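One protein chain is absent from this view; the other protein chains keep their places.
Chain nomenclature is as follows: A, B and C, assigned in order of appearance, with residue numbering initiated at 1 for each chain independently.
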Amino acid sequence: MDEPALCAAEALAARIPDGASIVLAPDYSGCALAVVQALLRRPARHLRLIGCPQLGLQGDLLVGAGCVDRVETAAFALGEFGLAPAFDRFYRENRIEVVESTCPAIHAGLQAAEKGLPFMPLAGVLGSGLVALRTDWKVIDDPFGAGPILLVPAIRPDVALFHAPLADTRGNVWIGVRRELMVMAHAAKRTLVSVEETVDGDLLREERAAAGTIPALYVEEVAHVPGGARPNGLFTCYSPNFETIARYASAARTEAGFASFLGEWLDR
Amino acid sequence: MDEPALCAAEALAARIPDGASIVLAPDYSGCALAVVQALLRRPARHLRLIGCPQLGLQGDLLVGAGCVDRVETAAFALGEFGLAPAFDRFYRENRIEVVESTCPAIHAGLQAAEKGLPFMPLAGVLGSGLVALRTDWKVIDDPFGAGPILLVPAIRPDVALFHAPLADTRGNVWIGVRRELMVMAHAAKRTLVSVEETVDGDLLREERAAAGTIPALYVEEVAHVPGGARPNGLFTCYSPNFETIARYASAARTEAGFASFLGEWLDR
Amino acid sequence: MNRCTAITMIATIARLLEGLRHVAIGASSPIPAAGALLARERSAGRMVVSILGSERQNPFTDGGRELFDCAAQGRIDAFFLSGVQIDARANVNLLGLGAPPRLQKRFLGNFGAPYLASLVPHLILFRTDHGPRSLVEKVDFISAPGADGRWLVTDKALLRRRAGRLQLESVHAGETLASVQSATGFPLDAADTAPTTPTPDEATIALIRGPISVSVGEIYPAFETLMRE
Partner (left out) sequence: MNRCTAITMIATIARLLEGLRHVAIGASSPIPAAGALLARERSAGRMVVSILGSERQNPFTDGGRELFDCAAQGRIDAFFLSGVQIDARANVNLLGLGAPPRLQKRFLGNFGAPYLASLVPHLILFRTDHGPRSLVEKVDFISAPGADGRWLVTDKALLRRRAGRLQLESVHAGETLASVQSATGFPLDAADTAPTTPTPDEATIALIRGPISVSVGEIYPAFETLMRE
């Protein structure tokens, strides 16, 4: 990664204050790992992470480095490598608060925020033990007569942070079919995006690109950070570096292993 | 319009039974006017139209020809030409039932159907006289403490009917940024689409096109009907024929004028 | 309405929008569209204008609902409403005359007004035919409830609701306090004389009749014709 890209990532990270709630994309979508590196280097403190709908490598790095007080997520996993090792340690040591959720509840909560609503109803879920865990959720009798139904409160993150393939110089960001990133941007108070590439022109005026584009009106800042999702993959751009992730999954099981991996990674 | 296109439009219209509820796009989106012609020629009967969120030329033609029992819409207008003349006559003569709505309530009702929910909450609206008109709407106290809030029931149309620029031979339909068409397709039990152009291949595998594409899994049938939105315009393809629409707006004020316009138009 | 009056309305609307970030325009609103485009011209690129139905002046990519979601998020600063009736309390009736649900005369319908009325901070009302039948003491139906601070731009004057009622701010060139009062279906609280609404300069007029009317003409061709003739 070259110097300007590093600077750009640092600048984006500097816009995220300690204590912020941040909604993050899942590993298979757009992860802003270069910005996460900058947060680790700072290091950021007291962050509250929201997985949209699950947390992976980004979340585990932040948790392992002690940046995170609380996570709200449907799952915490390193894809095929299973348990997120740093989170697993922190959970066992009771050093992190976990708000258990389920994927559609997170999507619904973000959509409530997108619509300026206090809550959204959600189908299903009622037979699950999750309802008892979530004392902030409500079950009401559907006033239209369909029986009991779950209501989940809006999730309005301070920051949406993700990495995308492309932005134009006006700040429009192309995310293709990864529209969970668009919901994140609509729902959050501020949206920060790193991208592989920036182009002149206006993506909203390009017939084909427009449909997969988040309008600049939702985006506070775009940073040009090539390779900014690595070692995760980025849709339409590159595959994950499974070797690095596997090495992390194994090393991060211990505090020392995590520190050593991190030292090496941040040092690059 | 050539013969095969006419046949294709007829075939699509044949899939819409009398009595169906049909959600239609507004004039500035994708209007399947060739299919509407086929419905007029039949003529279809007892249709219930839902404007997404408003009705225009398509709706007025169907109302004027006596095909429609009921409309649910946020507005009924011919764009700059104002009042929809046939609907205006039918309304005055008390020959049509109108369920008054507002744009976001229709979008919300369709999204409730899209999500398999009995209702959706909706911000705003409470100070409007519309709430008293809609006895099927409910106002509850927000269980999360934000005060009274409106709930609108799901709108699940029998049929979503629209016209789009492009489909592939697998049945994926490209609608670009006109995503109200996608919500219509998700919400309706059956989706029928006429298109300007069909291409081989798979739009879902084309990086740029995919984000603006309704997957075939929601689409019952696609018909190749070039010019199928005329005299309305079609995004990315052609502009409205304002002269024809103006002529219609003036002619259709009387039953005789409407009949004469229709006779000429269907005869082409 | 003649071109000169339309241009005064457009310039007045542009003035009211100064400093805002995001102005949205709904259906059947050529004059607000032109006013917003004029304000954007003067904003040094800081204002976004969204015109419903336009392919070229539309930053939305999430379908018809996005305007409404966006308003509820607090991201839309200004929106415009006309209506068959506007009353002394700045209530707007877009639905029709008589007692609903069976109106004596139905107009276009409520559009997004019932929703946007309470969610957009700068809701600007407009009427191109200021008269006692359009500006009434009390609307037959409240599509959108009024609120203090709300502006009304007509072809005769500029009004604003203060202390619960619409009051005269200025009269357009050629009008007087008396001529406006006689065209208004409710008593206007006003001083003995009313200031005159500023008229736009030649450069502004040229801008409106030129590039702005072309932009607006994409969806309102009759408006473009009026400006060009």
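Observations
Going forward, contacts are C-beta pairs under 8 Å (C-beta built on N, C-alpha and C of every residue); 3 or more make two chains touch, one makes a residue touch a chain.
Being a predicted model, the structure only gives us computed values, none of them experimental.
Interchain touches from the omitted chain, evaluated on the whole complex, reach A, B. The hidden chain makes contact, of the residues A:A9, A:A38, A:V183 or A:L204, with A:V183. When the omitted chain is restored, the residue from B:I96, B:I214 or B:A249 that touches it is B:I214. Shown as candidates are A:L12, A:L33, A:A112 or A:V125; the residue that touches the absent chain is A:V125.
Within the complete assembly, residues 26-29, 52-54, 73-77, 79-80, 82-83, 88, 91-92, 94, 98, 100-105, 107-108, 111, 122-131, 133, 177-183, 235-236, 242 of chain A touch the chain that is not shown. Not every partner is drawn; the one left out touches chain B at residues 113-117, 182, 186, 204-205, 210-218.
The criterion applied here is as follows: only the chains that are shown with their structure count from here on.
Under the contact definition, chain A and chain B share the contacting chains C.
Of all chains displayed, B has the C-alpha centre closest to the centre of the whole protein C-alpha set. Two chains share more touching C-beta pairs than any other pair, namely B-C. Here the CA centre of chain A is 37 Å from the CA centre of chain B.
Taken residue by residue, chain C touches two or more other chains at 58, 60-62, 68, 72, 119, whereas all remaining positions touch fewer. Residue positions of chain A touching 2 or more other chains, listed in rising order: 115-117, 210-212.
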